[in-house]
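A single protein chain has been removed from this complex, and every other one stays in its place.
By written order: A and B. Residues from 1 in each chain.
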Amino acid sequence: MPLRLVFRNLTNHWVRTLLTIGSLTVAVFLLCFLRSVLISIDSAVVSSASNRLISQSAVSLFVTLPLSYQGKIDQVSGVAGTTKMNWFGGYYQTQENFFAQFAVDADRLLPNYPEIEIVEGSIEAFVQNRTACLIGTNLRDNYGWKVGDRVPIISALYPRMPEGAWEFDVAAVYHSNRDNIDNNTLFFDFDYLYEAIEADQADGPEGVGVLAVGLRDPGDAEKVSAAIDQLFENGPQRVQTTTEAEFQRQFVGMFGNVPLFLSALGMGVIFAIVLAVLNTMLMAARERVHSVGVMKALGFVDRKVAALLVLESLTICLIGTTVGILLAMLSEKGLRASPMGVFFPGYRISGGTVVLCLIGAVVVGLIAAAIPASQIQRLRPVDALRSEG
Amino acid sequence: MSEPMIQLSEVTKIYTRGSEKLVVLDRFSLEIEEGEFAALMGPSGSGKTTLLNLVGGLDAPEGGDVWVAGAHVSEMEGQELARWRADTIGFVFQGFNLLPVLSAFENVELPLMLTPLSRKKRREHAEYALELVGLKDRAKHRPRQLSGGQEQRVAIARALAMDPKVILADEPTGDLDRASADQVLDLLEKLNREHGKTIVIVTHDPSAASRAHKIIHMDKGKLGRIDVNPVAVAGS
Partner (left out) sequence: MALVPFSYNLRSMFVRKSATLLTIVSIAATVAVLCGVLALEQGFDSLFKEGGRDGILVFLRPGASSEGESYFPRDRADILIKSCSEIEEGADGRPLASAEMYLAVRLKKLDGSETNVPIRGVQQRSFDLAGEMMTFVSGRRPEQGTNEIAVGRGLAGRVQHCVEGDVLTFNTTPFQVVGVFEYDGPFRSEIWGDVDRMQEALERPIFSRVIAKMRDGVDVTAFKQRLEKDPQTPAKVMTETEYLSGQTAMLSGMLLALGAILGTVMGVAAVFTGTNTMLSAIASRTHEIGILLSVGFRRYSIFLGFLLEALLLGLFGGILGSMLSFFLNGVETGTTNWNTFTEVAFAFRITPNLLAKAVGFASLLGLLGGLWPAWRAASMKPTDAMRRQ
């Protein structure tokens, strides 16, 4: 089988080949990106802890729970420990510098979140100092903050009165080894927040945002959730307790149709590529009529001659796809570190994405070659030789 | 007397164009012996090329039988026919028909890729064929770098690569100047006289015809007179 013909035919019209490969590269790059975004949207859910529940208001994301609830939940059988978590909704200097901040029970955070490992500074400093904060390694790298720095954060939910920024002292830096906690978060002491509001130094809703509840036994999840919700059935604020995965999923759900939408867009992109490759293969087939006639006259079987075109199509698709994947991988780190990276902490080009793209390349290559290859297969040598193609 | 190498018996070939039917060959019968050099001549439209195609198994008749080298070609099809053609027939077309993307050597090697021969063996055969036609030094050139005559000789080398019994050439000198044409014809003559190949050429060129043992005239799909060339016969 003269495989070198495949290579020669492709390089004979190298502009056309390159342009087709170029279309594929750009498209595959985008598809990798889209798929990785979809995966990262899910990643927080997927990597949720199985032994942790989240208790939140059953009414609204934006309603707080009474402080007294925590003590009652601590008493529920099966509960290993709880910590308050209030979304702070702030930014550093300008609104583009957006990342998560939580007011938490400083002494209870680490026992409840073993994913968090302290890599710099000390947890004791964090616990003992009222105005201390714990930051993730990404924050340290992106903003150049060090242990001992004072960091000003402006909060829209808890504005300082009359105005100004909250100031936190960096006591420690953490690294999380799972996607459910990203490395872009700032934790500080709930008491600091509470006391400031009491003293009219800040404004904002009193109460607890959510309570993270640790389970002694992950198997107890349903039982404990039901028990906690039951406690507060009649108010003052109804509660809904779910696994951490469920809690994360509600945010995914807010993306609503986005996964569907992105998939539909992916289809559009694939359609465009198929057209591009099909156009190229049809052109190739058209110019090849005479050579096809010669080869068949020499004794090459119909299927083999057609197969050469199919191989050309596959080669173009695989090269274009591979380059696209490589580019996507190279840009992975850059995207994760960029401001957009805050929204998609789990963004990475997975092995699954790579395999899917390669399989897709083969499928597209086959689809695009189908018609021209069958034309070549059916071509009679006598007719082919007679033409001037 | 042994079986003729090529035998056409009452062969009829009809082309249909829309509702028109064109009878290209009309109950045509012909025999060509092994080792003969035959030339087909006649006005255009007389069916010469069609005849050649039928002999080579590139086309099939509507009526009659075609036997070549002991095979019932008109009844063969598909892979069997392709393989037989590769083994038995060497084609030389008017337009040279070299693949432009391959070098001269690679073009000659092409039909050998149909065989189970090793790379080394293929190389040997191809080099030998190229040497036979006197173009070993042009092995690496692409067709566009060769002159018309050289291209045609490479095409002949390719036709020889499988050591076929029969060589069929359609207007092999049609596009060549006199000098190149003579070179090609000398080559064909050599293949016939020294290597025993049965050769059938379609031609308008009297000089080409003069190399043949017999000249077969055709008109409107029917066999005309057959001239035997005593000089050629005597020399073989």
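Convention: a contact is a pair of C-beta atoms (placed from the backbone, for glycine too) under 8 Å apart; a residue touches a chain by one contact, two chains touch by 3 or more.
What you see is a predicted model; the values in this text were computed from it and never measured.
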Selected residue (touches chain absent from view) among A:I123, A:A276 or A:I349: A:A276
Hidden partner chain, touching residue among A:R16, A:H175 or A:K223: A:R16
Looking at A:R286, A:R303 or A:K333, which makes contact with the chain not pictured? A:R286
Chain A residues touching the chain left out here are 15-16, 19-20, 22-23, 26-27, 29-30, 58-63, 89, 156-157, 159, 163, 203, 205, 233-238, 240, 250, 253-258, 265, 268-269, 271-273, 275-276, 278-280, 282-283, 285-286, 289, 372, 375, 379-380, 382-384, 386-387, 389
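By our rule, only the chains that are shown with their structure count from here on.
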Using mean C-alpha positions as chain centres, tell me how far chain A is from chain B in Å, no decimals. 66
Going by the contact rule set out above, which residues of chain A touch chain B in the complex? 1-2, 4-5, 8-9, 12, 290-291, 293-301, 381-382, 385
In the complex, go through chain B and note every residue touching chain A. 53, 56, 58-59, 78-79, 82-83, 85-87, 91, 93, 95, 97-102, 106, 110-111, 113-114, 158
